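A single protein chain has been omitted; all remaining protein chains appear in their positions.
Labels run A, B, C and D following the written order; every chain starts at residue 1.
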């Protein structure tokens, strides 16, 4: 799931602000997108040249710059200089394993978080993308690892001009993007829930050898979600408490709402933890019941056939003076004795509730 | 138990305040009820038209509007406009999976919580309903998923004019409804306690194959209660600490009391957690004892009959020169030897405390 | 242990302050006792009529009213009116399952807690009684479920006039009663410790089938103590922090002392939790060792006798051309072979450290 | 380890300040020691009479009174009157099971803690002694249960006049004694660590029946340390935060240092907790591996010899028409068949990785 351990550390010991991209290179070129809007109009530009893009900025409108791809370090450095971003922020943008984090740099806000799942329409996978956002007074810059995100619903809403979005500033756009990402967390969380339900059903229905691996996988997925999502909660709290002028009063209500959603996911995930533990216990218990049954079967066979075989063994001995051997009713009598012993054993088993 | 995962997410990514009902549709039409009262009189109106109902409001009395059914989104939107409710509140009312939450919107208070169990008279089930309340200065609006609730005792008290209820404002009614809901939590909690007691008894009495599933169910029920009830405690604390003019001084004492009840349930439920763990451990231990007994039985049989069968096997060999075979006392002697071996084994087992 | 679940809920949904006694009825009549004292004199009155008792109150002395029995609701209501007690307090006095709770009502303090164990002289049982106390400026009222309590040592101290008791106000009496109750918690805690020690000894000495039930019982007893005692700690802290004029400065030191004792019990009980877990683990481990031994015994028998029986079986075959059968030294040779095989097996077992 | 449960409760219900010694009586007489020193001189007095000792006090020097033995209650009462000690403090001094506790009585400080281990030179045992200290402006009184302590290093340092000790006031002496006691905690903690290491080695080397009892003992020892030491940390924090004039500014740095040491021990002990759990898990796992091996051995024997014995059984039947019996190559053929079956079984076992 996470095999990036080596890449993460590309920059061990380097001086801070040394910009090194620590993720994989998903595409050839970094693609740039600018959506510039106010209540009256929306303009969308797709550019590969940063300079051309920056010319189109309009500080009287809301400017959403989206950067797809983190491997062109010089481009990101240029962006940083243009908007006067702190080197440590640029470092955090490039370090794809960085945990969710919010920081208030007065002239801009920085938030990095994890985008889970995929764009609507495609099946939900547990892909994780490192997403960073810089909110200024007239712009919002988003950095993604690769093209394809969960923001299409926002872009459409911008184009159609429906809802509150066009009327509000970049802070509301900022909120909307977080909101969409958190909504997708729900999908991932629901997915995990279904997976755990499936495991439970499987567990109770029939024996299945790989079930402990499945539970293990579910647990690792839970840990993965926990590590991706949980830290964001504290960062959002910091965001709510930050007394920055970059976020208007009315927007705080909405951020509270996202925070509540996140709280919901966190508490649901806590429930999953209990659930996974229960599954393990159930598995152990089912296993031990099964073992008990196997052992009982074995013991029943042994208890019935060992005495019978012994009796047969006695009359298979070759002593010359065994008077029973000569009696004509001895054979049926011994057969009857054997039947009696077998029945006695069965009754004993019954009494012990093994049958 | 909770198979609503798909419905919950109907609105992934939609802009906030997009009102979408996420629950099931329990009935054809939304039914509305208005109870208008002061110390002198009580009037009850059942209407299906919202406009007619709103005409009957009297801001000098206490007006309790109860909405049964959440699927008529436009009706709830209209209500929202009438009482100037924030879109996010309306969203939370409709989202039936939303966690308990209190928020102070200055001109009104919003509380959403879970209603467990059913009305008095009917057997208590673990049904869960999403209930939202909006408390204004002269009105209280309650939103339920379906008809049938636990409030009959309050309605009767209103009609009879007994108790403090008619003398007090909507804040006291607000408290009373919470109080009744929390009282029903006790029923659910007591129910679970009985269930766990039953499992324990079953465990100690006799072997029962499905017991681990039963414990699992008990545990899931406990988690269910935990998730439905626990978050309410924090929200009630917020409510107590909110310095709102909508709740009179004297009413806070009563809210403290509800809070204490909730605290009681929470701590009882914590005890259940320990209890369920104990049941599991007991189950494991009983199982392992049983296995021990089965294995001992098997070993006893093997230890007795294997040597005997071996002795019989020796004298079943067909060697020509086996002098013992010709002796007339050999057969009884071998039988006696076998008896001795068997007894020795039994004594050994006794010494090992296996018998 | 706690089978009062149905009674507890007698009053589900009733309006607050509806006084309903939720416990068992232990005696026919409620008995009342008044001890009135100052430095110079002590007077004790036993009355069944409340009015007569109230006439004897003297607001210049310390008046300790003790009510035995909670089923006469009207009497308690009358007391409530006389001393102007809030209805919710009366409700809490009657609800015998209520958790420990302290509340400051300015003109009086209310504390309810659990009395464990029995009066000195009698053997200590795990009886639990719901005790409530109301401390006013010249009176202390105590409510018990039944006659018989742990306060005899206080009553005697009052009669003898020894110690600080007669010189101080009702707040010191209040403290003394709590102190005595907490002292009895120690007895219960020590009792549990001995019980756990006994279980451990039993575990290590010999096999005992019911041991998991015993551990389970110990655990439940621990949970019982935890639920009865732990909440009191927080309430006592509230009491210490309450800045009420009803408790004199000097008395706070003593309350701190009780608080420390309670803290001791709580931390001891935390140790018990670890201990019970250890007992369970030890039990599991002992069990698994036993199983190991049983299995080894079985395997040893099988490993020795299966090959021997097989050899005997070979020479029990009836083929006509088995040259060995005719040799006179074959029988002893086979016996010797069998001995060798058996010895080899024993040596192998020895090597595997199974013997 | 702790069998003092009955003694602890000697004073259940007695009024506070009733001085009752709750420990064992270790020696005939209480012995008293006074060390009086300033920068220039040190005088040591051993007395059995308190009055004579008190005459020698010199309020211009530092006076360290050490009381060995707590059973002479009247002596301790007399000391209490002399230095105006609160009765509750005297009570805590005598109650040998009392938890570590610090309290600031303005004119003096009171600290009680546990002394573990023994004086240097002797082997370290887990003896625990209840030690109390009263720090005044010119005196320090220490109360021990019995003679023999860990303070010899301090006494020598006093005599030699090395280090800071003689130059400083009683607060520094107070610190030094705590420091020495905490240093001995390290010895006890290291001892436990070695014990746990030994258990682990034993676990991995060879089978050892009593290992679960050993782990249990280690765990109990850990709980014992935890209960003796952990509460002291909070009390030391209170001591640091107390704004008392009895402790000079410069001494706080040193108390911080002791606090850090204690913190170290606490965190080490937390590690032990994990370690003990790991040992248990390892033990369980080793046990279960062993069981697996035993079972495999059994199954291998059964799988090989059961088919062989069966084949032998067939040709041991006494039917008249068994054509194989007359063939001269039948016997070797059957022997060869048996060999083949045995080899097939062995190969199968090999394939299943059981061999």
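Some notes on this structure:
Here is the rule we go by: contacts are C-beta pairs under 8 Å (C-beta built on N, C-alpha and C of every residue); 3 or more make two chains touch, one makes a residue touch a chain.
Just so you know, these numbers come straight off a predicted model, no measurement behind them.
Every visible chain touched by the undisplayed chain in the complete complex is listed here: A, D.
Among A:53, A:295 or A:345, the one in contact with the hidden chain is A:295. If you put the hidden chain back, the residue from D:20, D:39, D:306 or D:344 that touches it is D:306. Take subunit A: the residues that touch the chain left off the picture are 5-6, 8-9, 11-18, 86, 88, 91, 97-99, 101, 206-207, 209, 212-213, 215-216, 219-220, 223, 226-227, 231, 280, 283-284, 287-288, 290-291, 294-295, 297-298, 301-302, 305-306, 308-309, 312-313, 315-318, 322, 324-328, 330-331, 334-335. Hidden from this view is one chain, which touches subunit D at 120, 150, 153-154, 157, 162-165, 176, 179-180, 183-184, 186-187, 190, 193-194, 200, 204, 253-254, 256-257, 260, 263-264, 267-268, 271, 274-275, 278, 281-282, 284-286, 288-289, 291-292, 295-296, 298-299, 302-303, 306-307, 309-310, 313-314, 316-322, 352-354.
Operating definition for what follows: only the chains that are shown with their structure count from here on.
Listed by label, the chains touching subunit B and subunit D alike are C.
Of all residue numbers seen at the subunit A-subunit B contact, under half occur in both copies; the interface is built from largely non-matching residues. Overlaying the C-alpha trace of subunit A on that of subunit C calls for a turn of 145°, given as a multiple of 5.
Mean C-alpha position of subunit B lies 26 Å from that of subunit C. In whole angstrom, the spacing between the mean C-alpha positions of subunit A and subunit D is 43. In subunit C, the residues that touch at least two other chains are 284, 288, 291, 295, 298, 302, 306, 309, 313, 316-318, 322.
This structure has the following touching chain pairs: A-B, B-C, C-D.
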